[in-house]
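Below: one structure, written as structure tokens.
A single protein chain has been omitted from the complex, and every remaining protein chain is retained in its original position.
A, B, C and D label the chains in the order they appear, each numbered from 1.
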Amino acid sequence: MRSLTGDRTVRGVLIGFTLLAIAGFFLPAWIVNNVMFGLARGLAVLGLLVLLRTGLVSFGHALYFGLGAYSVALLEQLAGVTELVPRLAGAVVVAGGLGWILGFVLRRYRGIFFAMLSLAFSMALYGILVKTESLGSTDGFSVSPTVLFGWSPETRHVFLAMVAAVCAFAAIVVQVYLASALGHLTTAVRDNEIRVEYLGYPVARSIHTTYVLSAMLAGAAGGIMAMALGQVDPDSMVNWTVSGELVFITIMAGAGNVAAPFIGGVVFEFIRTYAFELAPHAWQLIVGATLLAIIFFLPNGLWSLIEKPWKKLEKRRD
Amino acid sequence: MHSMFNRVHRLALGLGVLATALGPYGAVTAKDSIDVGVVAFLSGPAAGPFGVPGKNGAELVIDAINAGTLPAPYDTAGFAGATLNPIHIDESGGNAKQVAEYRNLVEKQGVDAVIGYISSGTCLAVTPVAEELKKLTILSVCGTPRIFEDGDWTHIFRTQAHAVGDSIAAALYVRDNFGDVAGYTGINQNYAWGQDSWKSFSLAMGHFVPKAEVSSTPQFPKIFAGQYGTEISTLALDDAELVHSSFWDGDIEAFVVQAKVRGFFDNKQFLSTVGASAIDSLGSEFPDGTIIGTRGEIGILVREKSGPLNTWFVNAYRERYGAWPLGPSYQYAQAVLALKIAMDKAARDHGGFPTQDQVIAAMKGLSFETFAGRIELALGNGHQAVHPVGYGITRWNDETGEPEVTNITFYPSKCIYPPAGKPSLDWLAEGMPGSDC
Amino acid sequence: MTDAPILCVTGLCKSFGAVVAARDISVDVAAGEVVGIIGANGAGKTVFVNMITGYLKPSRGTITFAGTDITGIRPCDAAHIGVCRSFQTSQVFMTMSVLDNLLIATAIASKGRTSLLRPLRDDARITQCEAILNRYGIREYRDRVASTLSQGASKLLDIAMAGVSEPRVLLLDEPTSGVSVEEKYDIMDVVISASRRQGTAVLLIEHDMEIVERYADRVLAFDQGEKICDAPPRQVLADPRVRALIVGPDDADDSTARPRETTDA
Amino acid sequence: MLEVHRIDVDIASVSILRNAALDLQAGQMVGLIGRNGAGKTTFLRAIMGLASIRSGQVTFDHADITQAPPQRRALLGIGYMPEDRRLVPSMTAEDNITVPAWSVGIPDQEDRLAWIYDVMPETKVFRHRPASSLSGGQQKLVALARALMAGNRLLLLDEPSEGVAPALARRMSEILHTLKDDGLGILIAESNVRHCADLMDRMFAIERGAVESRPLRRKNGGTVPVAGAIPVADASPAGVPARASGELAGDST
Partner (left out) sequence: MQTIVAVLIDGLSYSSYLFIVSVGLTIIFGVMKILNVAHGSFYAWGAYAAAYFIGLFHGMGFPHWFGFVLIAVSAVAVGAIIGLAIERIILRKMYEHEEVHILLATFGVFLILEDVILLVFGVNPYFAYQPMALLGSVKIAGVTRDVYSLTLIGLAIVIALACWLCLARSKWGKILKVVIFDREIGLAMGINVNAVYVYTFVAGAMLGALGGAAIAPTLSVSPGIGIDVIVLSFAVVVIGGMGSIAGAIIGALMVGLLRATAVHFVPELELFVIFAVMAAVLMVRPEGLFAPARARRI
């Protein structure tokens, strides 16, 4: 516990998200929306960040993002569930469960093969969703507003606070995980699998654990996205372009810190909103150009912009 | 006034206060102008045949109303005196994106109302959000019956009748003109619109042409698939001679082009419930003898219909855009018309600029004269329109170098829509009790 | 030294297609014994080690460790029960600091699973690792990123990581290759004294005959997958077959042409 | 013919070579001796243009080729044989050998091939077999032949006798001897000089840290002069991080 509160990142995350939740009550609704969408994507990106730490890039994480979103929608369709906790739990459990199953296969793959197999799995789900009428086919489903212990808040600002709380919790869990020996194993596996194996820890298990954690995060993200948006559909939740966007945000954000994905997610959401407003027919062009610019000029992502002053701050406090 | 609101918004953004307290409607008493989101496909396969003609239709009528140049009885300028300032939004990109865009329209741009939506899927997605945000929204084109049969909405209106009437009218037309058809199949898109259309058409056929056999493999390709080689083979191999389709966007053109080369239409009787846009865009390539509908007294079926409003609309449209007005042009224009009528009426009733609730009250159950027919908001507790639906047979006229539709029959709304409160598929399954044909 | 062998290898065979990499190899290693393995490149030394540590499955034959059959076991399980190895080219976590490298090794070695959930940089664990760094003389590199280490230091780290769990069998694959002449005895002294203290059996693959001669209790000579000699060092090195195949063409007056022998001249 | 002036080479921003220098004349065979990981391969790669040189200069026939792309160096007559042969397995031995001729556009291709078969008649025997069906030693010969195709002036050989049976190693020495007598310059990187020490005209020691003076005695009792040495970066790394996992098989193959 002492190490938890002593961790600067943990403190930073707590303060940041608290401020964000409070600020939410003073911000206009459209900003609140964009921030929520951004946080939801950020949560999925946090999952990709954990995978990236172990050297893997999934080009099919929309599988879990979509699964989380559809869990929320289907829980409502089939069982009328609109409570936050079961919704979120459903999303996490379903995504984590499938992640656990597919993990047995995926943990054997690296590099491009890992990326392609992830893509195949996600597109198989996409294929099912798009073509099955009872799963909403291309339309998907509407998702009604979320209820918190029987209370349905009038404004979405309360929901933002809930989302912020979930994201802060996830960020801290990931931070603690990455600081643990198990978490350091992710980097160890990326650096040298053989050594990890010969030290007595099965590489497959390390990757599997990371993968399930990552799937759960993406599932939660999808669930939150569905709740924030009020709508799920295959093209905006499961198609490969969604996976591509998530990887894009991961690179844009940088893998340096658990807070980076959220910053990246929110920045992405605003870039997209403004790009769409500025040039409805060329917003993808703006997003694509941003992506290229980041790869060329900021290969370590936005976090590298924050890291320097942050480190300086740390030094001063020491 | 509007700019003041912008300033308030900006102020709220800056200080972080007030914004939630002051809704965009606040305590408004009078307005010089209103902002209305107009949503239509501006890109993608649905832009050419639906989105752009729809947007044009809206634009034409909005400009005319703002200027007060629309023929009587709509010759007063403005919407309750205010000028309408349209904000055009592209409907493409999927339902989730549209929901986000809707929120942006209302919460960021602060529009006073939203008109539009072509895709049934998008309508279904946007409706609950519109209700949540309490914003007057007039759906203009989409046809799924689920909107008002599965839900009860205060802020949503639809000035277009739902698809069940199209299907019943289609079955009636088949009964009246192709009564001896032995079997039928269909190709429809795999989302709300296509599925609903096929379901209600086959139910109606069961009722009106009971001896016609329904195929076991109707096709449901993905919307905007663009390529139908395999589907055409399956349909061609099917014994059924009548092929029903509710394709509407670029898909209908792609299908017709691909099927025509393969001689598909020589062996099959094709029935297209909404494909009229392709008649103009494909010209002589469009197969003669197709049963075509336009979902109301609109588009090519009323192109020649006289009357001051229709003549004005067709001529003004042709003059401004160099093309015939299509069905969607009428549909969007009608939605704008409904807004004007309701706002004017509310202003008259209450004196002064009406609030949103007053407009909604005025619009409820409205019955009004449109360009070539009449629309009654009779279903969905006064929120859902009904109107006659007609079909005809296509023919390319070599002399004029224009397509034409012959043998047109309109079926009255009393015949093809269920009574209020009755879900249409149940009504169809029960044999359409109370239908007056 | 106890009499019961800790590691028993019987009739081990391995072939890759037509290439035979191990031909009916049988070896017993007693606890605390240091066994040198020599052979030319491609003689099958590394294949032999890879089979014992479970990286390769033998085509035939069995490997018994402390009375249990461990043939075809996974490397991580082998390590877990106490069969560890170092590598010819050092295998360390390149992007991590030397300390973190050792911390991870220590964390894995401490058998309790829950310890993996504790923060890696646990104070007690750091103290433990610093002691190891001291012992191997790489304390000064504690916070250096592993990729910036010299080959010698990297090698030491590699061996230190292999030895963290105090294995009962330690396989050292060319521990002094890539290490400067001055360092090689230091490394070997540290490693061998640690293993003698813990009673670890060491299998030592080496090209450097001086090292073999000095540290091994017994030497196995391999040629083309076959064990051709198994005897005390002096005896093996004197064997004419070994001299011909492994040590080099026996030209007494040309012996200085071999760099390894000239280097300490 | 070849002069390397104090070159520095980094790989992934890790210094591999520092101030490395060497020179070689036509008809000379020069050994570059050092342990695994000392930087021998990097040195050869730098001369071939495969590793970029941060500072320093490489000249060939007094022309600066420091920044020249590899294909230009091949055109000048420099041939390279990598340590692990790297023949294209699906192509025949002859196709492998003639690759440089096609790519560089050598005009007298046929003559060159005939000359190679003349020097190494054994390669002619299996010229139509796919490289994948050749034994390790045969592959080594093909790799040498391939290096000769472009390299009619200077040969860069990385561990030519590594993993080769003694008989073949002796044969390899013979071939190199012939080539040397034909006037080729030959630079051999070896960790084990056993098989060609007596052919070497000069030796360069490459080892991390300080330079060692290392007189080497010939069979006939003469001494090979140590012409110079290459100081190599102090912090020579234990390898490039990327593929730690590929190297386990080590000398098993």
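As a working rule, a residue touches a chain if its C-beta (ideal position, glycine included) is under 8 Å from a C-beta of that chain, and two chains touch if they have at least 3 such contacts.
Being a predicted model, the structure only gives us computed values, none of them experimental.
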Which of the displayed chains are touched by the chain that has been omitted? A, B, D
One chain isn't shown here. Among A:E76, A:E193, A:D233 or A:E269, which residue touches it? A:E193
From the listed residues A:I128, A:L278 or A:L313, report the one that touches the chain absent from this view. A:I128
Residues in chain A touching the chain absent from view: 57, 59, 105, 108-113, 115-117, 119-121, 123-124, 126-128, 130-132, 193-194, 197, 203, 239-241, 244, 247-248, 251, 281-285, 287-292, 295-296, 299
Residues of chain B in contact with the chain that isn't shown? 42-45, 47-48, 51-52, 92, 217, 219-222, 224, 226-227, 229-231, 233-234, 236-237, 250-251, 253-254, 257-258, 260-264, 267, 281-282, 285
Take the complete complex as the reference. Which residues in chain D touch the chain that isn't displayed? 48-50, 69-71, 73-75, 80, 82, 86, 88-91, 95, 99-100, 102-104, 146, 150, 245-246, 248
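Criterion: only the chains that are shown with their structure count from here on.
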Judged by C-alpha centres, the chain sitting nearest the middle of the protein is A
Geometric centre distance via CA averages, chain C-chain A, whole Å: 44
Approximately how many whole Å separate the CA-defined centres of chain B and chain C? 78
At least two other chains touched by the same residue of chain C: list those residues. 87, 91-92, 94-95
Quick one: which bits of chain B touch chain A in the complex? Just the residue numbers, please. 9, 12-13, 15-17, 19-20, 42-43, 89-90, 93-97, 99-101, 103-104, 107-108, 120-121, 124-125, 127-129, 132, 189-192, 195, 220, 222-223
Which bits of chain A are touching chain C when the two form their complex? 3, 176, 179-185, 187-188, 190-192, 194-203
Parts of chain A lying in touch with chain B, wherever the complex brings them together: 23, 25-31, 33, 37, 130-131, 133, 137-140, 142, 144-145, 155, 157, 229-233, 235-237, 273, 276-277, 280-281
